[in-house]
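Have a look at the structure that comes next, please.
As you look at this complex, bear in mind that one protein chain is not there, while each of the others sits in place.
Chains here go by letter, A and B, matching the order in which they are written, and residues are numbered from 1 within each.
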Amino acid sequence: MKTVNQKAWFFVLPVLVLVAFNALIPMMTVVNYSVQETFGNNIFLWEGLTWFQQLLTEERFYKALGRQFMFTGLILVIEVPLGIAIALSMPRQGIWVPVCLVLMALPMLIPWNVVGAMWNIFTLPDIGLMGYFLNSVLGISYDMTQDPIAAWVTIITMDVWHWTSLVVLLAYAGLVSIPDAYYQAAKIDGASNWSVFRFIQLPKMKPVLTIAILLRFMDSFNIYTEPFVLTGGGPGNSTTLLSIDLVKRALGQFDLGPAAAMSLIYFAITLLVSWLFYTLMTKDDLN
Amino acid sequence: MAKITLSNLRHSYYPSPSEPSDYALKEIDLDWNDGGAYALLGPSGCGKSTLLNIISGLLVPSEGRILFDDKDVTALPPDQRNIAQVFQFPVIYDTMTVYDNLAFPLRNRGRDEATVKTRVTAIAEMLELTDMLDHKAAGLSPDNKQKISMGRGLVREDVNVVMFDEPLTVIDPHLKWKLRSKLKELHQRIKATMIYVTHDQTEALTFADQVVVMQDGEVVQIGTPVELFERPAHTFVGHFIGSPGMNVLPCDLRDGQAYFGEHQVALEGAVVGTPNGKTEIGVRPEFVTLATSGLPATVSKVSDIGRHTVVECDADGSKISAIVDGAGPEKGAAVFLHFQQNQTRLYVDGWIATQAEEAQS
Partner (left out) sequence: MQKRSIVPIIYILFLLLPIYWLVAMSFKTTNEILGGFSLFPQTFTLENYKVIFTDPTWYWGYINSISYVTLNTVISITVALPAAYAFSRYRFLGDKQLFFWLLTNRMAPAAVFALPFFQLYSAVGLFDTYLAVALAHCLFNIPLSVWILEGFMAGVPKELDETAYVDGYSFPRFFATIFIPSIKAGVGVAAFFCFMFSWVELLLAKTLTAVAAKPIAAIMTKTASSAGYELGLLAAAGTLTIIPGAIVIYFVRNYIAKGFAMGRV
């Protein structure tokens, strides 16, 4: 049982200070930008909610948003079941377990621009392993610099390669924590493998899967470096996801106002969806 | 209904065992009668859970056979053995209602819903779960969850043996007795063979008609609770059962008489055979009294445990406990201990080696 103790705030103070320093001050700056117009040279003109109104009626914004939802949607639909399936098929104990886990974690440990660059060269039609294999060995015409579909396939594959292991690790942790007695009882009850999955494994994995899905949603919704290094947002605009569009505006066109407004809208969307999802998944636990 | 026979059973968790210490179960030959209430009693690591899992089929023994009603089931998987097992902590399907939990084993075997309903309501009524049938199993208290676990075991009509592996471990103490009585009641009603594994002697002695005491992978004694208390066949049984346990004193055997140090101790009867090993005298504190003559000792500790007083004494370097009514002597007092003769026995290498007086004539 937790006791009530307001002095606990002292324990939390260092964390609060450090995070607030990094969060609140830049956030205030962003809010500041979002309601003003900049002309460089620190000249600011108050614009109020102009940028917000402009964005929410702008086709470019919705296109980027649409691409982002599609990307995140595809990512979740592929990575979560795949991660669970791999976790289910891994041995529960033995010397191979740490070996597998270390190897699986490797993609997550590579700096993101290196990931993007790796996949860039990996998929080049004439000189990359995958590009060469697809074009010259399998005869599939594949060039992500020309073909939007190829570009999409590539960024999705890259993200699946990069992050599925996170889902695997979390799901696996959930699985190994299930005591043997559950499986034994299921054997005695005559349950099928599917029943075991549906009534024992999946419910017991729910907490870790919630974390996994939340993390993947948040990170994929705001993803920037890897796809940018891989495709630069192209060909054309076909893989210009939210953050890439945002950076183009902020740094490329120096439209700090709209960029700041956009980022606040994205932040709000992420917050809303995360909160909804989290509440949904944990409402049963609130007993 | 099933009579269970364990024949030449040995089990090792190692792939190629070579020494006796590699075996979790050393050599078990046992018959369990139909419909009996048995307890498997022993300390942690004695092999009782291993034995239980072999009977239920969750473990295949390295050697030996198990027979249910003289039919060899050693290779049969658990769901074909008509057994039920209740584990240390409640094993329930959280996402299902209590009703669905109880119905699960029947539905898996393809029973029709009408039969399911009859059985589930019957079992729920027996376990006092009827008003919870619609609730989700997840939110209930541990004792109710454990009842659901039991219910799932009993809901199948063809269950012959119900096994309990320390089922009261997570139950609050004040609810333990309630569940224990419920179990006894269930046994009267269902008349299936029930095997109850525990390391708690109170649970074992109150539940069972017959107790199987195990230590280090071997069966040390089988008997009714009274037999175990009154005539332990092994020093381990004497020590484990009773609180405080039996006094075990080193002794020498000279001309068929037992001597504790220089003091001759009268035994219940004649010594059996020619003992060749570590000899010890066993006598329960209940049968040790403070007298005016006898074995000299010094009182080292006096504990009042409510119903009586335990007096711990030092004699020739050994500790001897006696139970007295009322307040005991002062600490440090010199006393004389008297052992009730027909409850004093000789043990050789742990095993009983005297004959009871009645048996002689």
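As a working rule, a residue touches a chain if its C-beta (ideal position, glycine included) is under 8 Å from a C-beta of that chain, and two chains touch if they have at least 3 such contacts.
Bear in mind the structure is a predicted one, so any value in this text is a computation, not a measurement.
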Displayed chains contacting the withheld chain: A
Given A:Phe52, A:Phe71, A:Trp119 or A:Tyr182, the one touching the chain that is not displayed: A:Trp119
Interface with the undisplayed chain - residues on chain A: 1-6, 8-9, 11-12, 14-16, 18-19, 21-23, 25-27, 29-30, 85-86, 89-91, 96-98, 100-114, 117-119, 121-122, 126-130, 132, 136, 161, 164-165, 168-170, 172-174, 176-177, 204, 207-208, 211, 215, 218-219, 222, 224-225, 242-243, 246-247, 250, 256, 259-260, 262-263, 266-267, 270-271, 274
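Keep in mind that, in the parts below, only the chains that are shown with their structure count from here on.
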Centre distance in Å when chain A and chain B are each reduced to the mean of their C-alpha atoms: 56
Chain A residues within the chain B interface of the complex: 179, 181-182, 184-185, 187-192, 195, 199-200, 203, 284, 287
Residues on chain B engaged by chain A in the complex (per definition of touch): 53, 56, 58, 77-79, 83-85, 87-89, 91, 93-96, 104-105, 108-109, 138-139, 149, 152-153
